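A single protein chain has been omitted; all remaining protein chains appear in their positions.
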Amino acid sequence: MKFSIVVYAAPYSSEAASTAYNFVRTLLDEGHEIYRLFFFSDGVHNANSLVATPQDETNLQHGWDKLIRNHELDSVVCVTSAIKRGIVNQQEADRHGLVAASITDSSEISGLGQLIDAALNSDRVVNFG
Amino acid sequence: MNKSHSFTFITRSAPYGSNRPNLCLDTALAASVFEQQVNYIFMEDGVYQLLKNQDAGSINSKTLGNILETLNLYGVENIYICADAMEERNLSADDLVISAKLISNDEFKTILLDSNTVFNL
Partner (left out) sequence: MNILHTVSQSPKSRLLESCLNIVSDGDAILFIEDGVYYCKREDLLEQVTNTVKCFGLKEDLIARGLQIKGESTVENASYRKFVELCVNYDKVISWF
């Protein structure tokens, strides 16, 4: 079955992003297809590459990045949510005069149309917030 | 692409205290651009988004009531308000910026049954 997943929550402040991550891993293990991951609102922080965590703690952003790469998942962060939270690619960083790009390469920045497109093309949409 | 997809948006949070009403609205407007069926349901504290006389300039925000007043112009045609939510909060139609159909929980359930995708914020 084809799933799309929406994540509204930042990592660490609440459990929701971690639940979403475990759910996506299980979906893939069970042989389901992910049409798209969509990071919305504070969820865009899951695609921040400029993070470091203590060695004995899980680095959820790295976890997502690895999962997205290994399974070649389509991963989108919402542009309006992302830019005001400092999640930018090089192009956006240049355009707004910001010192660095911050988004993990495995996710791309796009609009809410990608979320609607995901709903139209998936059997199930599951929200985590 | 399925052209007869039905989206239902449940907005159950008060305005300004969180961004949830805005997330819900933005997503619904995106769905209407795709010319899909869009149901928009105000539930619980969500009805406070529709109060008259809001002026969020005082807290450096955009006034949500003004935007919602024009919801139908953006292709969001099926707007509903939970009758229970109005009653619990002692609100009447005169208190709101729009007139929309009041629905019972049973009518609400029927709408959900007929929806393909539900966003609940």
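Miscellaneous remarks
Residue numbering begins at 1 within each chain, and the chains themselves are lettered A and B in the order written.
In this text, contacts are C-beta pairs under 8 Å (C-beta built on N, C-alpha and C of every residue); 3 or more make two chains touch, one makes a residue touch a chain.
Note that the structure is predicted; figures quoted are calculated from it, not measured.
Residue B:117 is the one among B:36, B:49 or B:117 that touches the chain missing from this view.
Against the chain not shown here, subunit B presents residues 12, 43-44, 84, 105, 108-109, 112-113, 115-118, 120.
In the full complex, subunit A touches the omitted chain through residues 1, 3, 8, 14-16, 19, 22-23, 25-27, 29-30, 32, 124-129.
In this text, only the chains that are shown with their structure count from here on.
Put simply, subunit A touches subunit B in their complex at residues 8, 40-41, 80, 111-113, 115-117, 119-121, 125, 127, 129. Residues 1-2, 5, 7, 19, 23, 26-27, 30-31, 33-34, 36, 116-117, 119-121 of subunit B touch subunit A in their complex.
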